[in-house]
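Here the complex is missing a single protein chain, while all its other protein chains stay put.
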Amino acid sequence: MSKRIYLDHAATTYTNKEVLNEMLPYFTEYFGNPSSVHQFGREVKKSIDVARDRVAKAIGALPEEIYFTAGGSEADNLAIKGVAYANKSKGNHIITTKIEHPAVLETCEQLEKEGFEVTFLDVDQYGVVSPEAVRNAIKDNTILISVMYANNEIGTIQPISEIAQIANEKKIYFHTDAVQAIGSIRINVKEQNIDMLSMASHKFYGPKGVGALYVRKGVKLISIIHGGSQERKRRAGTENVPGIIGIGKAIELAYQKFDENNARITMLRDKLIKGIMEKVPYTRLNGHPENRLPNNTNFCFEYIEGESLLLNLDMKGIAGSSGSACSSGSLEPSHVLLAIGLPHEIAHGSLRLSLGEVNTEEDIEYVLQVLPEIVDRLRQMSPLYEKVKGGK
Amino acid sequence: MSKRIYLDHAATTYTNKEVLNEMLPYFTEYFGNPSSVHQFGREVKKSIDVARDRVAKAIGALPEEIYFTAGGSEADNLAIKGVAYANKSKGNHIITTKIEHPAVLETCEQLEKEGFEVTFLDVDQYGVVSPEAVRNAIKDNTILISVMYANNEIGTIQPISEIAQIANEKKIYFHTDAVQAIGSIRINVKEQNIDMLSMASHKFYGPKGVGALYVRKGVKLISIIHGGSQERKRRAGTENVPGIIGIGKAIELAYQKFDENNARITMLRDKLIKGIMEKVPYTRLNGHPENRLPNNTNFCFEYIEGESLLLNLDMKGIAGSSGSACSSGSLEPSHVLLAIGLPHEIAHGSLRLSLGEVNTEEDIEYVLQVLPEIVDRLRQMSPLYEKVKGGK
Amino acid sequence: MYSDKVMDHFSSPRNVGEIENADGVGEVGNAHCGDIMKIYLKIEDEVITDVKFKTFGCGAAIATSSIATEMIKGKTVEEALKITNKAVVESLDGLPPQKIHCSVLAEEAVKAAIEDYQKKKAQ
Partner (left out) sequence: MYSDKVMDHFSSPRNVGEIENADGVGEVGNAHCGDIMKIYLKIEDEVITDVKFKTFGCGAAIATSSIATEMIKGKTVEEALKITNKAVVESLDGLPPQKIHCSVLAEEAVKAAIEDYQKKKAQ
C-alpha cells in the first residue's frame, strides 16, 4: 500500500519546511537561555520578541498580551483556571458549552469539583451556540464565559463577536478556544471584544508542543505553572525557543497564504461533501452546512461503527478520524454529536475528514472511489443494516 | 570579538546534533498525532514508547512511570501541586528547603497562600540539607518532602538517598528536582526510594520545551493540565513529539558518555577553581568543595557586583551567569547565597561558570587570563574596595 | 494498537453472513453502546457444522466475532460452551485493555446462540 492520503489535519499538521528551517538554528547555534544576560541569551531574546510580534499581529493584539504555552490545552487551562482562581472573590460562576474540547470541558469539570458552578450550554442541531442563551445564562456571580471559536469535530463556527459583545456589556471576561480557527478564520481580538484566546501551533503547520494564550491587558489571571519570571511571571519555565520561533513563523505564513489556501481547501471540501452525500445512502453531514471551517467535513454513516471504518480507510492509505472516543478507552460516542441531538447508535458511526494544504483533487477522487465500497462492505456485515434492508 | 566561550551550561545547553537528527523526521515526515488510530499516528506512538523506555532506563524506572511535560518547571509543579491537591485529606504539610529552584519555591509559596503549611529547611554553609533536619521537621500531617538533587547555582549535591529513606520509613511521598543532576549523577529511583523526580531535556543537550516527571506507581497525584487522555490522563495536550524523541535520545547519550564526559569536565572544573582562587584575592568558592556537580563553579568576588562582571566577561566573549537576580527586576541577591549565610553585599558579587562538553583547556586558560583583569578593573572603580585598600 | 492477528481477522473476517433457517441465533450488545454481535449456528448431532456472524462495532468487535466463529466451528455444543473470553483474547494475541469487553461480547454471543438452539430443541 503506497498511497497515503492525510485527511486528519484537524488532529495535527506536519511542520511546514519553511517554518522548520527558521527553527533549526535555535537548536544548535542560537541556543542561549533568553533570560541570560550574555550575548547567547540576548540574541535569542530578540528572536522571541519577533515571534511574539508575529502572533500578536495575526490576531490584532499587542505583543505584550501574548503568552507562550506548551500547546492549546495548557492555554485553555491557564485562561480558565487562571481567571477562576484570580476572580473568586467576585463570583464563582462560569458559562461554557457542551461542545467544547476536553481541554475546556475537563478543566471546567475540575473547577466544579473545587466548588465553582458551571453552566454547560446546549447547541442547536448544527452545533451553534445561541448568543441569547449565553445572555440568559448570565448571573450576578458569573466571572467567565468560554465559547470555542470553531468546533474541532464538526467544524461549526460560532457567533463569537455577538457572544463577546454580550460578555463585554456585562463586564464578564470572555475566552475563546480558537485552536481550530487560527489560519482558517480572520480574527481581530480588539474589534471582536475578545479578552482571551487560545491557539496551538501544530494545527497550522507549526511544531507540536507550543501554543499561545492572548490575554487582554488588565485581565486578572494567576499562573498555573509557578517558578521563574518568564512570560512576565505568567508562565514559568525556560522558553521552548525553537517552538516559539516556529509558532511565530507558522502564523505569519498562515495569514500570508490565507485567501489562496482557504479558497482552494473550501473547494475541495465541498467536492468531498457533495460526492459522499451523493454516493453513500443513509449518510448525514454533521455541523453547519455553510458556517463551517473551510477544511472540515464530518459525516455519520448509519448502521456502521466509526473505528472499523477508520481502520478500513487506513488500510487503503486514507487517514481520517472518528468522533467516537473508542480509542480513548471509553464506549461513549462523541459528546459533540450527542449535543447536536444524534442518537447514540448514529453518533457511533461518524467520520471526520479534515483537509489541508497538501490535499489535491485526486485525493478527493480517490476517497470518493474507496469510501463507498468500504461503507457498503461494513453495512453488509452489520446486523442493523440487515433489518433496514429487510424492512424495505 | 570573535572568541565565544560558553560557560553557562547550567542555564541551558545547545541541542546535540545527533539528538536533533533523530528529531527531524518527526516534524515533517512522521508528524501524525500519536492518539490517532491511523498509520500516521501509530508509527509516532511507537517512537514515543521508545523515548519513554530510554528515559525510564536511565533512572531505573518503569516506562509507565514516566510522564512527559513541557520542562522542569512543569514537572516540579505537577509533582508538588499534584500530590498536595490529591492528598489534602491526609494532611497539608510540605517540607522543602530554602535553596530550591523557583519552580519548587514559588509553587510551595502558592500552596501556602491556599492554606498548605510549608517548612523551608535551612542548609549549612556549603548548601547541604541535613537528613536529621528533615526527620525533625516531619509532623503527623506531612504529605510531601521535596529536596533538590543538586543545586543549580552552587552545585552542591544533597544526601538524597538518606532523605528519601527517612521519607520512605515515615510513608511520606518524596520528590526530588533532579533537573541539574541528570547526566551528571547516576540515579536509580528504585534503589534510592525516590517517589517522584523532575528533569528537563535542555540541561543535558536535548531540546528546550520538554521535560519529564517520574511518578512511582501508586503515588496519588492529580493533573494540573486537564483535557485529553494523553500521558494516561496525567498531562493533557497533544504530545510534543519531536521534543519527546529528543529527550529520549539525549538522556541515552548522556549516560552512554557519562564516565568520559564527567571525568574530563571535572578536571576542567578543578583547574578553573584552582586558577581563580589563586589569581583573584578576596574570592570565595561557593558550594561544597567536593560534593558538587562536575560542571559547576560558583564564586563571590568581594567589592564588586555580579552583573557588571558578567557584562564585562561577555564583552570578552565569555558567557557566565550571576546568582544575583538583577536581570529579573529584583534587587535581592540570590536566595541560595543568602541561605548559605553570605551577607548581602558579598552575595551581590557572585559568578557561576558552568562547564559543558564543548569546553577545552584553552577556554579555561582564556578565562584565567581575562577574569582577574576584569575583577581588578571593577574593584578599582568600587568605593568599597577603596576602603579596604585604605585600611591596609 | 492491535496485534497482527486482530488486524488479520478484522480485514478478512471469516464466516461473515447469515444462515437461513439456522438452528440457533444469538444477538448480544446494543447499538447504544456501539457493539452488536449476531451469531448463526447450524448444528447436527450436537456438532456445530456451520457458523456465520454479523457485527456492528469496532475493529476488535469484528475480529473477536470472526475468531470466535472459527474457534467453535466443528466443535460440539458442549465444547463450544467452554470457550471463554480469555481464550478469545489469547488466540488473537491480545487486545488493548479498553477492548477486552469485545471478547466478553463474543463469548456471550456464542452462548446466546447455543441457548437459542437448546431452547428450540426443548420445545
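The letters A, B and C name the chains in turn, as written, and every chain counts its residues from 1.
Heads up, the rule we're going with is that a residue touches a chain if its C-beta (ideal position, glycine included) is under 8 Å from a C-beta of that chain, and two chains touch if they have at least 3 such contacts.
Keep in mind that what you see is a predicted model, and the values were worked out from it rather than measured.
**Q** Which listed residue, A:17, A:42 or A:88, touches the chain dropped from view?
**A** A:42
**Q** Which of B:263, B:277, B:311 or B:358 touches the chain that is not shown?
**A** Of the candidates B:263, B:277, B:311 or B:358, B:311 is in touch with the missing chain.
**Q** Pick out the residues on chain B that sit against the missing chain.
**A** Output for chain B: 303-308, 311-312, 315, 324, 326-331, 333, 343-345, 348, 380-386.
The rule is short, and it goes like this: only the chains that are shown with their structure count from here on.
**Q** Can you tell me which chain lies farthest from chain A, using the average of the Cα atoms as each chain's centre?
**A** The chain farthest from chain A, judged by C-alpha centres, is C.
**Q** In terms of Cα-based centroids, which chain occupies the most central position?
**A** Answer by centroid distance: A.
**Q** Where the centres are mean C-alpha positions, what is the separation of chain A from chain C, in Å?
**A** Centre separation, chain A to chain C: 40 Å.
**Q** Measure off the straight-line distance from the CA centroid of chain B to the CA centroid of chain C, and report it in whole Å.
**A** Measuring from centre to centre gives 56 Å for this pair.
**Q** Can you check how far apart chain A and chain B are, centre to centre, with Cα atoms defining each centre and the answer in Å?
**A** Those two chain centres are 34 Å apart.
**Q** Which positions in chain A touch two or more other chains at once?
**A** Counting only residues that touch two or more other chains, chain A contributes 307, 311, 326-329.
**Q** Hey, what residues on chain C touch two or more of the other chains?
**A** Expected reply: 1.
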